[in-house]
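Only one protein chain is missing; all other protein chains are in place.
Up next, chain A:
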């Protein structure tokens, strides 16, 4: 009996390691579990109260409950639809529908990491490209090379141009089989936690621990921290002094110079590709606006940089000067709320209106 049991444990353990390591197998299980409803015993915890509430299991705490409240209206002046709008963005914009933009004939949205954006420019239209990124991801991931691979001409399907910029695999120089790093999946612990413990029937202890941490120690759980005023949740990485996601990471001027150069390269490239206008819009991280004491001023330093040629849809000064900035973000989420989003849509539509009728 002991022998059989130990072989069962061995096979189970190996299977878990294999599923945790292989992205295909993991995604298969993740996909199956993701679409289970909240009552399914083997489904995963989903909270409508905010992604950070979900991560921290703080559903019981009213302060942080902040469901999505987006309301989309059609701008009044959408008469002349002469714009082909291409938006390369992230989760901030995934819910925004075409009808929310003014003068747009065709709307194309590509989402970072999920969906590439391919364009075939119609010269009879005004072709506008907006590159949107949240501030948290702007520094670690924004590079000319990575955007170039993801936003490309339709015929290139993202590979022909990107191939020029192929990253050299450092293992090849050492003679190790290319792709060995895939065998040592970097997210294996997250994957294993998901596979072993992320089931609705195991949620009770998680809620208990989260409530205990909050009520006794005034702390969030895992990767989620509570703001100094106790009214918002933040992702921990955004407040760490030495993290690429952080608004508090000290940035020397040479770093700002580098980013500006990258932004300008992107601008020059897509202008050369035939876009009439190319804009960059970086959405300030909640920490930047709501807890700015140690902010590294990445956004204002970029916008004030003398070499910055790429036009900005610059939310930072508007959010910063708001009398009550907490009204702009969801308290238990990494994203803005309807108020914040409407300000951004207003700015974008202003840009779209400004030159409509030119073509």
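Simple rule for what comes next: a contact is a pair of C-beta atoms (placed from the backbone, for glycine too) under 8 Å apart; a residue touches a chain by one contact, two chains touch by 3 or more; residues count from 1.
As a convention for this text, contacts and distances are computed from a predicted model.
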Listed names "Molybdopterin oxidoreductase family protein", "MBOAT family protein", "Sarcosine oxidase subunit delta" or "Heme/steroid binding protein", matching UniProt entry of the absent chain: "MBOAT family protein"
Residue among A:209, A:231, A:327 or A:354 that touches the chain left out of view: A:209
Contact partner of the left-out chain, one of A:48, A:193, A:257 or A:350: A:193
Where the unshown chain meets chain A, residue by residue: 3, 6-7, 9-10, 13-14, 16-17, 20, 170-171, 174, 176, 180-181, 183-184, 188-189, 192-193, 196, 205, 208-209, 212, 216-219, 222-223, 236, 241
